[in-house]
Every structure is written in C-alpha cells, then in structure tokens.
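Single-structure report; data block below.
Shown here: the complex without one of its protein chains, the others still in place.
Presenting chain A:
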Amino acid sequence: MSGFLTTPPLPISVAPEALLLLAIAAPLALALAMLAPGLRRLVPRLLILAPLPALVAAVAVPRGMSVLVAPYPFRFTLALDGSGALLLGGAALLWMAAGAYACAYMRKDPARGAFATWWALTMAGSFAVFLVADVASFYLAYALVSFSAFGLVTHDDTPEARRAGNLYLALTVLGEAFLIAAFVMLASGTSEANPLIRDAVAALPTSPFRSAIVLLLLAGFTLKMGLFPLHVWMPLAHAVAPVPGSAALSGVVVKAGVIGLLRFLPDGVALPGWGEALTAVGIFTAFYGVALGVTQTHPKRALAYSTVSQMGVVGAVIGAALASGLPGAFPIAAFYAVNHMLLKGAMFLVAGLAMASAPARARQAALIAGVLGLSLAGLPFTGGALAKYAIKIVVPDGIAGFLLTLSAVGSALLMARYAVLVTASGKERQTPPGGILLPALALAALALAVPFALFAPVTGLPLAAAFSGDALAKGVWPVALGLALAGLLAWRRWPLPEVPAGDILHAMGPLAALWRHTLDLAVAADARLRRWPVAATALIALAALLAVVAR
C-alpha cells in the first residue's frame, strides 16, 4: 500500500483541512444560492465547478488527515482515508462530467432550477459520506444523499417516476431505521455518545449486540447498493430519472452503500458466517442482475440491472474480505467500485446521447458503448481488467473466485445487449442538444484511463502484473464466452420474455394486500375506540388497571 493511498502525489499550498470542508461546502453553497433570486440563473452553469474542491482534495490532501470541524457536543469530524479518497475523486470526476452534460441536456427544461437544487444537495451528501468520520454526521450525510436523490428520480414527474420515487422513498426511510438502530448499538460499545466511526467499529467484534449490528448494517447498506432482494428500487428509479440523474444515481448514490460497508465493517478482522453470507448474496445478485438485465428492451433499464449485478460483485468482494479477515482488502473493493462508478456514469451519458440522436449517430455512440462495456466485463488491456485482476487478490481461486469469474461472462453478455439496445435507440430527424457529446466522451475517456493510474498505488503491484500471460488468458475467456453467448442469442433469435422492471416487486402483491388490510383494521379499531361508550369504559378500566398494578 503506497502512493495514492498513503502520500499525496502533489504538494499543495491550500490548507488541506479547509479543502476537506470546502469539498462539501461548495455544492451546499450552490444549493443555498438557489434561494437568492439574483443568483438562481447562475447555478446550473456552476454545477460543473462545484466538484472541483472535492477533486483537489481527493488528489492532494494527505491520507489519514482528519479535521475536527465542530468540537463537543457536535464532534463533526472529517477525515480522508484510502477508500474515501478513491471514491471521492471518482465521484468528483463523474459529477463534473455529468454536471456539464446536465447543463446542456436540461437547457430547455422549465424546472431545471429545481433539478439543479436536488443535484447540488445530492452531490454535497455524496461527498460528505466519503469524508465524515463520526457516526452522527455519517447518518446525516447518508440521509442527505439518499433523500436528495429522490428529487433526481422524480424530476420528470410521470406516473412511472412517481411510482419509482415513492418506492425509493419508502425503502430509504426503512434503510434509515435499520441504520439508526445499528448506530445506536455501535455507539453503546464506546464511552462517547457520538464516537468516531473508527472507534465504534473497533469495539464491534466484542460487542454483545454484534450479530444484530452486522445484520442491520448489511440490510441498511445493501439496500442502497441494490443487493438482492433489496434491489427492487433500482431498475425503476434508474429508468425514469433524466439521463444525467441516472448517471449520478448509478454511479455515485449507490456507492454511499459501498462506503457504508467499508466504513462500518472492520477491515482485517474476520466475521465468520457474515462474510460468507454476504459473499453468497453478492454472487447471487451478480448473476441475478445479468439474468434479468438481458431481457430488458430499454438501454437504461439494462444498465440499471448491470449496476445491480456489479454491486453484487462488490458485495461479494467485501464479504470475502470479511470471511478471511485479509487486511487491506477494503481499498481494493473501493477501487472496483470507482471503476464501475466512472464506467456506468459514462454508459448512461452515452445511452442518453444515442437516445437523443439520429440512427447513424446512435450507431457511432454504440461503438463507444461497446468499448465501455468490454472494459466493464474485464477484457484484457482495459481499465476494467485491472479492477477484475485486483479483486482476485481478495477473492482467491475457489468456488467464490470461479463464480465471480463466471459472472464476468454474464457481464459481457449484458454489455453486448446494452450496446445493441444503444444501436437501436436513435430516432430519425432528431439532433442531440449541443454540448452533451463532449462531457460523455470525456467521461468515457476518463473511465477507461483512470484505473491505469490507480492500479499500482491501490494494489501495490506493478501494472505489468495484470498483463502477464496467465492474467491475459484468465481475462479473455469470460469475455469471449459472453460475446459468443450474445452472438448465439442474436443468431437464434430466442424470444426472451421481458421481465418487468422491479421484478420481484410484482410478486409482492400479497404484501400490499396485507398492508391495506392492516390499514383498514387500524382505521376500524380507531373508529371503535373513539366511540363514547368504549372510550369511557377504557378510561375506567385504565384507572382500575393502574390501581391494581401500582398496589
């Protein structure tokens, strides 16, 4: 572990402490500027610049730096570690490119001001989750990024968007309840009411509530990551959000769940049982996402299922690290997540470009889409191959390792499907809004290049290691097999029944009926209790009961 994770590559003249704070404050200031009518017109243009302090902070602030922003009783602390810096830097790049894209894409939208506000708030929350170091501030930051993203999901205000937004909101509130319970139990292991996350996690392995805490943490954070069976919001939300919003959701917002797991689970300490369980769920999700993704007919929904699948891989990596207790594995999971972050962001922007273009231009976009997809599947000599190589360090050969390699076959298949859908998504006589091409291309280029810069510092291995003959052979066959499968599917024209987005949600009809029944029951009970004779009897009975027990 050296380089990026431990020492700053650049000397900086700004106070690094201020930079950490500014990373969060800049987008927040932008959101507040929406309150001033004079500044309102400027805000959408400034969306590109707001992530700049975060980017500089990720590159230049020394790892391990921590700032106590507000002392007791708040204990608002910011800190930058290896995993946080990786995700912060990646997120800043994505927010910049997607911000430029959004600025052009939404130019004619009358509600672009509202979109910019949600955008800035989500951005501030996403930077904050990567930076805060105390438990209460993490909860606040997590709530900020989660609830603000609702505005991105429902921006178009169509019936589908409303439905997706409601589901997203309901699950977010549920996730918050899981997390607050876990955090209260975690904090009870320390002497502080609001401990540093590090201290709270150090007390986790010996906590009497260990199983409950880990279960609640996994439920809360995998919900955000979209691991089965809590993935149901993702395909719905990603499909209905405006294109740059989907890029931010799929790229950054789901990573709030990843950083949550990385921050709140102990790095280098084995949690037997839980690690294996998370690996199993992750691997199942990786295949499940692919299986449902290939049946989709809309490129954005296919991408959403691909995110589900890829987050399954991240979950499996974290699970493997927990199972073995291998120290230093978490930054590798973060590296894989950053690779996915940039690629998926670029894929959404390219899909949006194609959807707004004429068929000829859409076919050109599909070419870029294909390259990005091959990288995600891990074709040798791409950035994605480096990420796949890195996770092999954590997940050694064995059943889990083999299944993860096999999931790359699925990724290649799904990415081929995505490229085909992008090809077909152009429509005659339409031209894309000016200014969306450049950000999409820039993000695509970054997505392909950035892993090369990060690989050596994160893994501590030379780049050449990933290009050895053995590694190449292991990288090629899954992609080749996946593409062959895709070709077979296309050639035989097997009709795949399209699974409606939200899949198992549609099997939850009985649950909805149960809820309606509960609602009716409560209303009926309330009506009965509020009748005079009942209430008067209850009053007397209550007095008698209290008198009996308080004897």
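Keep in mind that, in the parts below, contacts are C-beta pairs under 8 Å (C-beta built on N, C-alpha and C of every residue); 3 or more make two chains touch, one makes a residue touch a chain; residues count from 1.
In this section, contacts and distances are computed from a predicted model.
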{"item": "Protein that the absent chain corresponds to, by UniProt name, given \"Chemotaxis protein CheA\", \"Sugar ABC transporter permease\", \"NADH-quinone oxidoreductase subunit J\" or \"GntR family transcriptional regulator\"", "value": "\"NADH-quinone oxidoreductase subunit J\""}
{"item": "Options A:Ala136, A:Val313 or A:Leu386, residue touching the unrepresented chain", "value": "A:Ala136"}
{"item": "Where the missing chain touches chain A, by residue", "value": "72-74, 136, 139-140, 143, 147, 151, 154, 157, 162, 165-166, 169-170, 173-174, 176-177, 180-181, 184-185, 187-188, 193-194, 209, 518-519, 522-523, 525-526, 529-532, 535-536, 538-540, 542-547, 549-551"}
